[in-house]
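With one protein chain held back, the other chains of the complex are shown just where they sit.
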Amino acid sequence: MYKPNNKRYKNELLRRLSQEDLALVEPELVRCELPLRMMLENRNAPIEFVYFLEDGIGSIVAKIPMGRDTEVGLIGFEGMTGGALVLGDDQSTHECFVQLAGEAHRLPADQLRSVLSQSETLRPFLLRYVQALFIQTSYTALVNARSKLEERLARWLLMCDDRVVGDRLTITHEFLAIMLGVRRPGVTVALQILEGKGLIRANRGEIILRDRNGLIDLADGAYSEPEGEYRRLIGEIG
Amino acid sequence: MIRPHLEPSTLQRRDVLEEANRPIEHAYFPEDCLISVVAMLRDGKAVEVGMVGREGMTGTAIVLGNGEASNECRVQLEGSALRIPAAGLRELLPRSASLHAQFLRYVQVVLVQATQTALVNSHLTVEKRLARWLLMMQDRVGEDEFDLTHEFLAAMLGVRRPGVTVALHMLEGRHLIRSTRSHIGIRDRAGLEEFVASGYGIPEERYRRLFPGAGF
Partner (left out) sequence: MPRYFFHYRDGDRFKEDYEGELLSGIAAVEETAMASAKEIIAEGLLGGNPVLTGYSYEIHDEARNLVLVFPFSEAAEKPGVRP
């Protein structure tokens, strides 16, 4: 007899779905690869699939025409894309694409809508994640206005590290530039500042976190509040 | 359905309606007041991440199923609002799918507003962010003249006070606004929109798409 099994997922949301909700969702889930730069959502276009990430990082990016891209949301195995669908919208306002390759379980948007209408508990659960993502975005708006370059960099590195197994990050400078809101060559300078403080080692496209607590101190409150809110809303990770 | 639960309330400038990490007591539906949603670091550094007027509501954390506020909600312009106790709203939501759906669509607008704020805080000059802020304010108040201190504007934009003075002076030099001590008048709305370009308008567009005919 078919029995849903949360344990087979690394995604924190799928792991926490009730047996009834997982039984509704699971038959529609398809495992897929997330290659670097794959588009998960297009700007102002209907959302086709919702992705529950197993590993890798998806990035929600806002754009100003003629201007540069800015990171406004980071999603890893703790979350999902398609927040707009959970809120009853069918379009995403921003692009979402893969910044660190990985895997996901995906669900067609229509299926999610149908499952949401069949279950009384699924939407409330996913809304908790939407709230966590909203808090993350509020903090991004806050630090973009108020925090120093090295504080913002420390925050992003910690957030990426939370979503990656091991202490080596293979994120591109191009991605870090989007997060920091500076041009790509400046990322090297910013990394050097943290390296000079002995907090990281940056080498050949790889960043190693040497002193996590030091980075948390440096981020000075910009990190850990939203992460605490995630734990309050969803639970402990791992 | 919600009407019997609503009670009128008068809000004064600087009233705090929600505090971060505290249970929300009431959700407010502004009639002619204006409310700021403010995110704050633990050392007190803050920035506004959302603005709520008669087009919206506070208490979005309740709509999302959780009673604790994430940010601070502060009254910016005094006026009247209707309010409903948090417990009343929580009871109502599961009983009316259409009401809940409507409020969730508004949360989507709030989320888009926050993402746009993150974007402009990263890439736009203080002058442009100020111009965006004035446009958002006018959308919700429907008037061209506001009483606003530079100190208040600085807190909303997350810059130091003298920077606001410089930015106001610059917008005045472009004949877009008139600014005297703690008073700002909008002279040329179209000019302000042109000046901010795509830094303004995306959440507003989303609102109109999700709430057609709402007159916003």
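By written order: A and B. Residues from 1 in each chain.
Note that in this section a contact is a pair of C-beta atoms (placed from the backbone, for glycine too) under 8 Å apart; a residue touches a chain by one contact, two chains touch by 3 or more.
Since the model is a prediction, treat every value here as computed from it, not as a measurement.
Note that the undisplayed chain, when the full complex is considered, contacts A. Note on the undisplayed chain: of the listed residues A:46, A:205 or A:228, the one touching it is A:205. Among the residues A:148, A:197, A:212 or A:232, only A:148 touches the chain that is left out of the figure. Which of A:18, A:91, A:111 or A:172 touches the hidden chain is settled by the complete complex: it is A:172. For chain A, the residues touching the absent chain in the complete assembly are 148-150, 172-174, 182-186, 188-192, 196, 202, 204-205.
As a working rule, only the chains that are shown with their structure count from here on.
Chain centres here are Cα means. That of chain A falls 26 Å from that of chain B. Touching chain B in their complex are the following residues of chain A: 60, 62-65, 67-68, 70, 72-73, 83-84, 86-89, 91, 93-94, 120, 124, 127-128, 130-131, 133-135, 137-147, 181, 220-222, 225, 229, 232-233. Those residues of chain B lying in contact with chain A across their complex are 37, 39-43, 45-47, 49, 61, 64-66, 68, 70-71, 94, 101, 104-105, 107-108, 110-112, 114-119, 121-124, 157-159, 197-199, 202, 206, 209-210.
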